[in-house]
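One protein chain omitted, others in place.
Our next item is subunit A:
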Amino acid sequence: MDFIAILSIFVLACFVGYYVVWSVTPALHTPLMAVTNAISSVIIVGALIAAAASSGATGSGVAKWLGLAAVVLASINIFGGFAVTQRMLAMYRKKEKRS
């Protein structure tokens, strides 16, 4: 992909983000932060590439360990972020019908 194609995705995604986030109900702003935190850990993709790169090139040894460290950090965020969001969302209940 060339730079302009990527930039287009980015700019359009910013607009999508703008409208989607404004429609989030304020009551769910804390879960919103938790889930955005989890999804921003998609940076794990870069970490996996670095960790899987074949050794041989100069600096690739250190790069691999940095990649593995980033995999651990991003995994904490992914699993922790989604789990804590799930836990919070499960607490939001509607009023029970009068019995």
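List of remarks:
One rule holds for everything that comes next: a contact is a pair of C-beta atoms (placed from the backbone, for glycine too) under 8 Å apart; a residue touches a chain by one contact, two chains touch by 3 or more; residues count from 1.
Operating definition for what follows: contacts and distances are computed from a predicted model.
Of the candidates "Quinol oxidase subunit 2", "Response regulator", "NADH-quinone oxidoreductase subunit K" or "NAD(P) transhydrogenase subunit beta", the chain left out of this view carries the UniProt protein name "NAD(P) transhydrogenase subunit beta". On the side of subunit A, touch with the chain left out of the figure occurs at residues 1, 3, 6, 9-11, 13-14, 16-18, 20-60, 62-64, 66-96.
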